[in-house]
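Heads up, one of the protein chains got dropped from this complex, but the rest are sitting where they should.
Each chain gets a letter, A, B, C and D, in the order it is written, and its residues are counted from 1.
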Amino acid sequence: MSAPTSTITAVTPEGPEVEAAPAKRRRLRFVANPKAATGLVVLAFFCLIAIIGPWIAPYDPSARSSDLIQAPSGKHWFGTTHLGQDIFSQVLVGTRGVMFVGLLAGLVATALSILIGVSAGFLGGAADDSLSALSNVFLVIPALPLIIIVASTIPSAGDLMVALVIGLTSWAWGARVLRAQTLSLRRRDYVEAARATGESTWRIITFEIMPNLTAIIASGFVGTVIFAVMSEITLAFIGISTISEWNWGTILFWAQSQQALAQGAWWWFVPAGLAIAVLGTALSLVNFGIDEFVSPRLRSSGHTRVKTKDGHTVRMRVGFTPVLSTQQPVTPVVPRRAEEEVA
Amino acid sequence: MTVTETEVVLEAEGLTKHFPVRRGVRDLLSREHKAVHAVDDVRITLRRGRVTALVGESGSGKSTVARLMAQLYGRTAGEIRLHGSPVTVRGGRKFRAYARKVQMIFQDPFASLNPTHTVRYHLTRALKIHGRAGDLEQNLRALLEQVQLTPPERYLDKFPHELSGGQRQRVSIARALGADPEALLADEPVSMLDVSIRLGVLNLLRDLKERLNLAILYITHDIASARYFADETLVMYAGRMVEGGDSETVTQHPAHPYTRLLIESAPDPDRLGQLGTPEDQAGGEPPSLIAPPTGCRFNPRCVYAMPKCSTELPPRFELPTAGHWAACWLYEEEPAR
Amino acid sequence: MKTPVLEIKNFNVDYGLGSSSVQAVRDVTLTLHRGEVLGLAGESGSGKSTLAYGVTRLLPPPGVISGGSVVYHPASGDPYDVMALTDAELRKFRWAETSIVFQGAMNSLNPVHKVSTQMLDVIKAHEPGLSPQARTARAQDMLKLVGISADRMDAYPHQLSGGMRQRVMIGMALVLEPQVVIMDEPTTALDVVMQRQILAQLVELRERLGFSVLFITHDLSLLVEFSDRIAIMYGGRIVEEARSADLYRDSLHPYSEGLLRSFPALRGERRELTGIPGSPPDLRGMPSGCSFHPRCPHAFDRCSVDIPVLGIPTSRNDPNRSVACWLPGRTA
Amino acid sequence: ACSNGDGKAAENGSGGGATVLNIGMPNGPQTENHNPFLGSSSGASLGYRWMIFEPLVMINGIKPTEPGKPWLATEWKWDANYTKLSLTIRDGVKFSDGRPMTADDVAYSFQIRKDNEGLNSDAIPYGTITASGNKVDLTFTRSQFTNQNKILTVFVIPKHQWSTIKDPTQDTLKNPIGTGPYTVKSFTPQTTTLTLRDSYWQALPKVKELRYTSYNDNNAQTTALANGSSEWSFVFVPNVKAVYQDKDPAHHKLWFPANLGIHGLWINTTRKPFDNPALRRAMNLVINRDDIFNQGEAGYFYPKVESMTGIPTPAGESFIAPEYKDLKHKVDVDAAKKELTDAGFKLDGDTLKDPTGKPVTITLTDPAGWSDYITDLEIIKDNLSTIGIKASVDKANQDAWFKNIDEGNFDAAMHWTNGGATPYDIYQNIMDGKILKPVGKGGVSGNYGRFNSPEATKALDQYANAADDATRTSALNTLQKIMVEQMPIIPTSASNVGGLYSTKNWVGWPDEQNQYGPAQPTQQNALQIILNLKPAGSQ
Partner (left out) sequence: MKFLLQRVAFYLFTAWAALTINFFIPRLIPGDPVTSLMAKYQGQLSTEAIHSLYVLFGLDKHASLWSQYVDYWGQVFHGDLGLSFTFFPTPVSEILRQSLPWTIALVGITTFASFMIGTSLGVIAGWRRGSLMDGLLPVTTFLSSIPYFWLGLLAIALLAGPDSFFPSSGGYEPGLVPSWTSGFIGSAVQHSLLPAITILISSVSGWILTMRNMMVTVASEDYITVAHAKGLPERRVMVSYAARNALLPNVSGFALSLGFIVGGTLLVEIVFSYPGIGYNLFQAVGAKDYPLMQGVFLVITLSVLVANLLADVAYLLLDPRTRKEG
């Protein structure tokens, strides 16, 4: 099985370049990446809402009122539903469910992918063959239909259940990437060296290999969180998982089943969708940050344009190095045969 | 120079390693087992306080020999004796006990230290595993001082990428010394280092050999450095030993055609401007190790090849200089001469 | 009579811009003459590759050429400054006038195209008028010249051995019969036997085709044997330049001396190897004055203050050599 | 108001010229299956099976007590205890393939149901089936009083076609032959087109072509209705006024009359303290049916149940016992509180405590996707809090919910009842002791609340098997009394048989004034409606 090189080349630490900076600076550099920083700030904001959302929500999200289908106003920032429920409160309270499912599913899937991917890569042989076959099967079976089917089999699909289902069905990609990476790490000299020093297998896996996988694991985690959030919202939207607990999918479910857009109640439909998109973007940005951190070549930051002394801007590009000072650009240099030394 | 006999620490006899080639579905039908004959019938003796060099071109199996002797690979055949008693270990406590006596230094100092751990971690582990932690701080300092990384405090909490190549290689050596071994297997310890740093590391190894009375296997493809650094030199070609003996003799009076080719090919500033094919230059490329040539493995490239060379495997023939031998049919009658 | 073919003058290369930039090549002036092999030696990081890439303006992104000129003297016509060429002119100049052979041939050959395709590509780009048959014939001839039989034309790079690939690269570099071939460590990945085979072939080809070679390596013993003249680089500057024999027998710069004393000799009596103490300089924090002074056994006060200029050594008075060192009898 | 740029309706032309009627259902892509017996067929799903296959008697679904209209049978006669039926078959009726319909065909239509359990969807216990001349005689093993309409509305199939079909339960009947005025012209998964026959035993309808389009979901159907590309449908449209009616107030109409089936809050009568009828009555007194109707049912879908007896009106008007004639549901919190205090409950601040002193809490469950029921529950939850009952709404997985309801593992849930020609079906479904099973055992097909009342069981039995109307009336009155006093379920809404339709191109639809049949395109009465339609301009 040759794993696809795409993800692997993209994430393979480029030895010297990564190693060039001290570790502390490296960590800081990740945060200093503007994409990652933006993503992290937005993410932190959502996490905060997830924690305090239910407390700061102005209304009980399920409480009915007499303001039926009201457009946004000072009283109801995001308007109300057909039952007079406050959509702003629903969005606030719903954040928790989304973040919980996303993070938990991400954790479950990441844990599984580590367990399966790293073991497969490190153990090799028959264990590798069977574990890779397993993850390949999971990879080939399309996740969303599988999740839909599995979720609909579970009698009480609460947030926890949904998170588990998503987590249990979406580890394969991460496992595959981790396996490939472990496979390459396993052959690294420092792993052999640790073995030659007399380290035990589990110590090699946990202390020698795992730390070098953190970026990939983190990126896989973020990727799964995105996927989990999307899946959760999708499940809620099509009415397969529970809608007992508020989350953005539930809001959309209600909006859709009450045909909010046809009723002209855009405020019912738009905030939750935008929240998803913003959260998704934030997570993607974090992932870019990780990718760029791991593979500095991908960094597009820095100067891509250079000012020459005569005021032109030149773009840096492969194959045509910019020349900053062009002395006499047009006139050819006079051959100086006279100066030639006589030897 | 004469070879003085000192105590044998580690010896390998008939060491053989065949890497199975992954078999395709189609091969399942054929009964033949394909394998890379990486090392065949190798004999090496490491003695206390002596450096044995193993030279040979890339892919000739040098690293494999080192890893076999460090018991990192299981061997296909042969025997490894530590102080005369045969040992075979695969992991576990026995492996630790063995690793305590025999340590290995890897070719690439940039790759053999884990970029996520500090020097302290690497050395502490080496000490702890082999139960030498004792006064940890004290021992760590001693280790670093042994490899001339002084003052030790300056290096202890550095990450590998904060060190230069030479310093990294010293840390690797220190880690190997952490086990307080008797034999050190150094797999091309300087090939990845800059010219100006190489010498420092080699001198350090020589110094350690003398101070700690270590038995060192020095693997290299640079035959000139073997001349300077090793007491004894063994030449490997395509997984087999072809020549061995006192370093000065092997490099100055090479007997085997392959050794000659190697020495002829090495750049030589004294041959200024006369670069050209040595007259007895053999063409061709190293043989496939999956289906190595029969008889002497060098025969397809050898200008002196005789019919016998391609059919019969040459045994070791003793040469006039003491301890010098070559596995080449050219020397069949040599003793008689 | 030596005529220059490539004159590098006051050449500077920076990596990055502004405060975070490092100056990898500083004020290098070097002349390659027609038909000669000019060796460029120095330890890792001294800027050899940067110079080679800079001359052809092939430096990867953070690199910028911050000064200097590279004057090329074509076989016929007026000399011109490579740094001032437009993209289109530069494309024309490349390979037809100056070609490059890199260290790793596997990485230099596009893995997905046949050797022949990559070879014909060049001919097509530079001599569009040539008929396909003529192109193929040309490519085949060239490959034959470097010892690759015509039936390997349609092989993919991975189907060739390392030595063959390197020969393909050399063949490709010569296919347009350029005036200058720059070789950046073309043989370090090969073992000595193969290295010698290839270099021998190169010498032969040079005799036949008459190109000049800028040969880069850190293996001084190889250079001494192979090249006509040698320039030694340290910390982004040329510190010494001399004919091979002169450099080998009578090096003037302490660094060159140190380099020479770092290589164990295979033949002859065992020389004492002293090596060079200390470690290579960090480009970000270059020592003041002569950048070698912290490691130099002969350093004196001035060395840490003034940067020595490359010039004809006063003690030798040989116009063919130059050195940058404050020691008596060297830089004026 | 008649701006309609869409090509679909435009081809109808405006005024007088309409020839096509566009009917829509939100049922997703269909497969070509015209088998009228199978609910899964596109014919059933979209309703066009009734345009091809006609009943013996046309019974008005919203007035089941009215005598039916002779259709393929000109006369029918039951014996006193409804175990025997004699039918006189109409002469001169021809199938669409030109063959005449005979009593044989009618007998065969019954026989095929008798022989195939899978086709006998009403589980009618057929006895003998005999045909002679234009008469068909049927016997039944039990009284069929409660099933009489089901038997009379049996549709007739041609024996000459069906007798050649190997397995009528597994045939998709690509070429349906019936007595109705239309035949299938073309089928696509989206649209089935029916075209008018050139002869029919009655006057030919005015609609030349019927296009049944199946939209993927309610949204798509609603959009189609709103923009006029669909002219008749049966679908739940939230905020129907804004979304549908206001789009073309002059023409976009709807009429959703009740039939004899209800929806309500089923209560598990085995759970304490809900086994106490007083508590159930009190709960009934606080539930706001207006809110449920307006917010949960968009103000039209399931009509309110007004009568305390749970019998929907006007469909069941005639069945309501005299003493309950005026007993209407209304919210009366004080009465509820009184009811509770009388029964020993205590309202302790915001919390209702049962006689043992435990706070009364209840979990209301329904499947997550059923947004109208869930909305109803939210409202009920709110209402219950006015008498201190702490309710929570649990949105369950549909399958788990079914299982729990079936096995009696629930506190309370919105659920429907059966419907039929008389309120018997409602009551039987709610309180029949014969289908009572202990909590934990499933397969009950009714009485999910485990309501145990021998009196009710007896009354039900009497009603179904009585030989005279007086016995029936008294039995039904008993049942109503039990319903009012014990409230085994709290009725909220009536089942509907309605439709949304556009009068832009066609007029003559049933409505409040002209209640000749339910306006649902998938009901048998749809044929009657089609026969009644006239192009809009012709008036």
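As a convention for this text, contacts are C-beta pairs under 8 Å (C-beta built on N, C-alpha and C of every residue); 3 or more make two chains touch, one makes a residue touch a chain.
Predicted model only: the values in this text are computed from it and were never measured.
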| item | value |
| --- | --- |
| Listed residues D:I129, D:A220 or D:L347, member touching the removed chain | D:A220 |
| Contact with the hidden chain (one of C:S99, C:Q166, C:T187 or C:S256) | C:S99 |
| Chain not shown: contacting residue from A:I52, A:A127, A:I141 or A:L160 | A:I141 |
| Positions on subunit A where the hidden chain makes contact | 1-2, 4-7, 9-10, 35, 133, 136-137, 139-146, 148-150, 152-153, 155, 226, 230, 233-234, 237-238, 240, 252, 256, 261-262, 266, 269-270, 273, 276-281, 283-285, 288, 291, 295, 297-298, 300, 304-305, 315-320 |
| Touch list for subunit C against the chain that is not drawn | 53, 56, 58, 60-61, 87, 90-96, 99-100, 102, 104, 107-114, 121-122, 125-126, 156, 158-159, 172 |
| Interface with the unshown chain - residue positions in subunit D | 4-8, 22, 28-33, 35, 38-42, 117-123, 169-172, 186, 188-191, 193, 211, 213, 215-217, 220, 223-224, 227-229, 261, 263, 367, 369-370, 398-400, 402-403, 416-420, 425, 429, 445-446, 495 |
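Rule of thumb we're sticking to: only the chains that are shown with their structure count from here on.
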| item | value |
| --- | --- |
| Where subunit C and subunit D overlap in contact partners, by chain label | A |
| Highest-count interface - the chain pair sharing the most C-beta contacts | B-C |
| Chain whose averaged C-alpha position falls nearest the assembly-wide average | A |
| Subunit A and subunit C: spacing of chain centres that average the CA atoms, whole Å | 45 |
| Length of the line joining the C-alpha centres of subunit A and subunit D, rounded to whole Å | 50 |
| Chain centre separation (subunit B, subunit C; CA means) in Å | 33 |
| Numbers and ranges of subunit A residues touching at least 2 other chains | none |
| Pairwise chain contacts under the document criterion | A-B, A-C, A-D, B-C |
| Subunit A contact footprint on subunit B (complex, rising order) | 67, 70, 72, 91, 95-96, 99-100, 103-104, 106-108, 110-117, 125-126, 129-130, 159-162, 172, 175-176, 178-179 |
| Sites on subunit D touched by subunit A in the complex | 218-219, 222-223, 226, 237-239, 242-243, 295, 368-369, 371, 374-375, 378-379, 382, 393-397, 399-400, 403 |
| Subunit B partner contacts - residues on subunit C that touch it in the complex | 43-44, 161, 163, 191-197, 199-200, 203, 218-222, 224-226, 228, 244-245, 248, 258-259, 262-268, 270, 273-277, 279-280 |
